[in-house]
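Have a look at the structure that comes next, please.
Removed from the display is one protein chain of the complex; every other protein chain stays in position.
Here is chain A:
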Amino acid sequence: MQFMLLFSRQGKLRLQKWYVPLSDKEKKKITRELVQTVLARKPKMCSFLEWRDLKIVYKRYASLYFCCAIEDQDNELITLEIIHRYVELLDKYFGSVCELDIIFNFEKAYFILDEFLLGGEAQETSKKNVLKAIEQADLLQENLDFQIRLLPGMISGLLTVESVAVSVPVALVINLIPSERGFILHVLSFWSLDQTKTKLI
């Protein structure tokens, strides 16, 4: 695989991963052209197209396009499933992943991708193993400020709070997850209320 791009229906680039050395200028040019080409295609069209001397494999999940460029001898269908497996990984990690998760936690999206694909090739295709690796890494986090012990029972919900820093009301999605020591409160993400969270899967 030569590169992977994630972009929104509006053409905003959300993630880019390049497995071949290219200058920033070339990258921008390729991105611009490709985003345009793919967005111009109709929903029922096939997921593959020839572009320059590469094969493009893309698939849309909700508002996000996942788009890979592979070489002539590479397998289109298995690439389509690489995309799907990545979406599954994101979904499992973020819990019903949506575009906003990837915007606000872009670094995590990169870390997960690195565990799954390296140098443009599948490194580990087992969902369990990839998530385990990410989990282990997360456990190494030194910053425990956000972990709060709570009563047993898992709660997941949407709270509206008045933010101090930002003058508009923001919503906080929290997840309470059991751990050996009690429960951990996770601030999943927060954003202005006028934006709706849509599921990818």
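Definition applied: contacts are C-beta pairs under 8 Å (C-beta built on N, C-alpha and C of every residue); 3 or more make two chains touch, one makes a residue touch a chain; residues count from 1.
Convention: contacts and distances are computed from a predicted model.
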Choices "AP-2 complex subunit alpha", "Electron transfer flavoprotein-ubiquinone oxidoreductase", "Vacuolar ATPase assembly protein VMA22" or "glutathione transferase" - which one is the UniProt name of the chain not shown: "AP-2 complex subunit alpha"
Absent chain, residues of chain A that touch it: 13, 15-16, 19, 21, 24, 28, 42, 44-50, 53, 55, 72-73, 75-78, 80-82, 84-85, 92-95, 101, 103-108, 110-111, 114, 118-129, 131, 133-143, 145-147, 165-166, 170, 175, 177, 179, 184, 186-192, 195
